[in-house]
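Please see the structure below; I have some questions.
Missing here is one protein chain; the remaining ones are kept as they sit in the complex.
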Amino acid sequence: MPSKRILLVIVSVFALLGLVSACSGGSTEPTSGGEKVVETVIVKETVIVEKAAEEQIPEGATVIDFWHAFGGGRKLLIERMVADYNYTHPGVYVRVENKGSYRDTLNAAILAAQQGNAPHVVQIFEIGSQLALDSGIFMPIEDVVQGPEFQPDDYIPAVANYYKINGKFNSLPWNSSNPILYYNKDIFRKAGLDPEKPPQTFEEMLSACETIVSSGAAKNCISWPLHGWFFEQWMANMGAELANNGNGRDARATEVYLDGDAAKTILNWWKEMYDKGYYAYSGKLEDWDGADAIFVSGQAAMEITSTSDVVNRQNDAAENGFELGTSYLPYPASSERQGVIVGGASIWLTKDHPDNELQAAKDFMIWFTNTENAIRWHKATGYFPVRKSAVDVLEVENWFELNPAYKAAFDQLLETKETKATQGALIGAFPEVRTIIEQAVEKVLAGEATVDEALSAAQKDANKAVQDYNKSVE
Amino acid sequence: MTRKKRNDLFAHIGLIIICFIVLVPVLFALSKSTQTRAQVFHYPPILGPGTAMIQNYRTAWNEFNLSLYMQNSLIIAGIVMVFKTIFSMLAGLGLVYFDFPLKNGIFYFILFTLMMPTEIMIIALFNLVSDLGWGNNYAALTIPFLASATGVFLFRQHFASIPGELADAARVDGAGPVRFLWSVLVPMSRNTIGAMALIQFIYMWNMYIWPLVIIRENVRQVVQVGLRQMTNVQDTTNWGVVMAGAILAMLPPLIIFVLLHEQFTKGFALGQEK
Partner (left out) sequence: MYTAKFKGRFLPWLFLTPTLVILVVFLYYPVVQTFVLSTYRVAFLGLRKKFIGLDNFVSLAQDTGYWHTVWVTLIITAVVVVGGLGISLAIAMLANRDLRGGSIYRVLLIWPFALSPAVTGVIFLFMFSPGFGAINYLTEQITGSELNWLGNPRLAITLIILASIWRNLGYNVVFYLAGLQNLNTEVLEAASIDGATNWQRFWKVTFALLSPMSFFLLITNITYSFFDLFGMIDIVTKGGPLDATNVMIYNLYRDGFEYYKTGLAAAQSVILFAVVVGLTIIQFRTTGTRVHYGG
């Protein structure tokens, strides 16, 4: 009978509701299915985090919103750290939320500010820094925190270099990384290559790839996401600036440099790697997972990706049973290695909050990035320690000797020469410029344009984006 | 074998193949939702069940907040399903059983909104709802959707096809329009109500772009955006967990669909109902 059915539907909607609420409050014993150590750890962490999440906000507590872009294990770690803070700071309750990717998080914060309801603390990726400054919704952290609680000199030079804008820290550096080379030593052995000598230059990469692919040791040679970040890093590694006015550091950038020799060298090599079937990517822009999958499944012998994946890759290698090696980002032999830009993100404080919330947010930000937490964060992820004091502690522990994978990542940063190029560009429209660069690479790989054509078109589009943006903020 | 039998056999084979093709993507998702990361990344792909089923579903449910998101989606879909049906029915009653000036004008005024899907005015709607201060509220996800031209149209057409003598009889009995609606029209409109309920539930459950831009905090976020978050983080995605999430997210509309598809077919599309 139809009427019975409708009744049934309404009942089932409510039954589902009941089920949902019952399950979310239900018991969460660790499963016995987690046969891998890593997974068991994660399951245990889930339990703790859930308990924390279920806690009601204490009455009268000052609530601080903190938005970030992480998922998976890192999300759990952040939630644990925040739970620790809440536990030790009665009267304050930090509510932590993940908002999707870096781009999503920035957009969500700006949309929330537009609604007059911005979160207090937001993680913003490095290339969003100028945009964040221009948006006017944040307050420079160094204006708010002074004195003994803030030690600007404790940041390692490369980090300070990037995040000091107009002579001061506008945000607190948090997760910093740069690209390194990961490789599968077993495939190297199978191909007859020395597993302790990964390729260092573009040229060595080409010949190693030939050996790997022709020997049949792996289907492809290498993968990395089709992401503007790598292009930016290679530019810096060759000492080339990305924008005028001292890479946007001396004054607001009004032009980008996308069609110079450095850019052409990078794209020509990239294209050659792709055409010969050495380089493989998922086909999607900024798809970190895709590159990971190709490498982890053994279809490629190498992967270039962030140092922050050290822990993830070690787990993957253990799960899939291969030996992992790490090395520096390859560079063209024609130029000297200049080093890398600090990638990653920092945390920003928004304005227009009552004084008690401001104080609490500030206190949380300082706690969250203190030496102890910097060490915890580094060990659990692979993001490098941004504080000298954290590095000192790690050295006393002999951490880097015991964990060589972390060392390659960190040494590469320490060896970086301080130039305008490695300081990293500041461009207001950088998120859009990055997309334009990525589309140029796409065009070249797809054979729809030559390197020169694609780059000069990108140069034109990017300049227009930069100028339109500048018009809207001046 | 007769010709009819042979043709039937071909039809059976063809239908089985097509049903299978329709089923494959979900079977695939089901299989992957039980696999560990290593099993998912295995090359060539493993198609059977894996060893991490309970763990994946638990992770999707708890760690990625799907329990919360599904609850939110159920609440907003439930509210809209009930109130939109009531409001549309009332409007249909007003348009069919009364005479008043501008009646046709009003009907076309309502019908014209068929051409205004949310996506078209999303920029201005965002500003409006933000100004109302609903940015973090179920109100943002429900109130703008409580009325629809489709609903009014369906009920108006349906009421118009019900014999007028019934209303006469009701009036002679001294029943007012509300009682007439409740005791005569509602029982005679089960299929239309069922069709409306199904369409509205699925529409609300599938909402994507609007909650994506308007909802500020995850505590009010809906299930589709939750799926997006699972695949779109600055970190490695565990595809087994994502597939578990996809399976969970498709269950409630599937259940409602299975229960209501007959009303849907009869009430929405087709004349000549027996």
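Per-chain numbering from 1; labels A and B assigned in written order.
One rule holds in what follows: contacts are C-beta pairs under 8 Å (C-beta built on N, C-alpha and C of every residue); 3 or more make two chains touch, one makes a residue touch a chain.
Computed from a predicted model, the values in this text were never measured in an experiment.
Engineer: Touching the hidden chain in the complete assembly: which of B:I54, B:V82, B:A147 or B:V186 does that?
Structural biologist: B:A147
Engineer: Which residue among A:P198, A:G248, A:G290 or A:G325 touches the omitted chain?
Structural biologist: The one listed residue touching the chain not shown is A:G290.
Engineer: Would you indicate which residue among B:V26, B:I54, B:V82 or B:V186 is in contact with the undisplayed chain?
Structural biologist: Final answer for the missing-chain contact: B:V26.
Engineer: Quickly run down the residues of subunit B that touch the omitted chain.
Structural biologist: 7-8, 11-12, 14-15, 18-19, 22-23, 25-26, 28-29, 32, 40-45, 47, 87-88, 90-91, 93-100, 103, 106, 109-110, 113-117, 119-125, 127-128, 143-147, 149, 152-154, 157-158, 160-161, 163-165, 167-168, 171, 176-177, 180, 191-192, 195, 202, 205-206, 208-209, 213, 224, 227-228, 231-232, 239, 242-243, 245-246, 249-250, 253-254, 256-258, 261, 264-273
Engineer: Identify the residues of subunit A touching the omitted chain, counting contacts across the whole complex.
Structural biologist: 103, 107, 110-111, 113-114, 134-137, 226, 280-285, 287, 290, 293-294, 297, 299, 431-432, 439, 442-443, 445-446, 448, 472-473
One rule holds for everything that comes next: only the chains that are shown with their structure count from here on.
Engineer: Centroid from C-alpha atoms only, then distance subunit A to subunit B, rounded to Å. What do you get?
Structural biologist: Computed value for the inter-centroid distance: 37 Å.
Engineer: For the complex, give me every residue of subunit A touching subunit B.
Structural biologist: Going by the criterion above, the answer is residues 2-3, 5-6, 8-9, 12-14, 16-17, 20-21, 23-24, 28, 31, 33-36, 39, 42-43, 46, 49-50, 65, 69-76, 95, 97-102, 104, 108, 111-112, 114-117, 288-289, 292-293, 296-299, 309, 312, 316, 319-320.
Engineer: Quick one: which bits of subunit B touch subunit A in the complex? Just the residue numbers, please.
Structural biologist: 36-38, 41-43, 51-55, 58-59, 61-64, 67-68, 70-71, 74-75, 77-78, 81, 126, 130, 133, 135-136, 187, 190-191, 193-194, 197, 201, 213, 216-218, 228-230, 232-239, 252, 255-256, 259-260, 262-263
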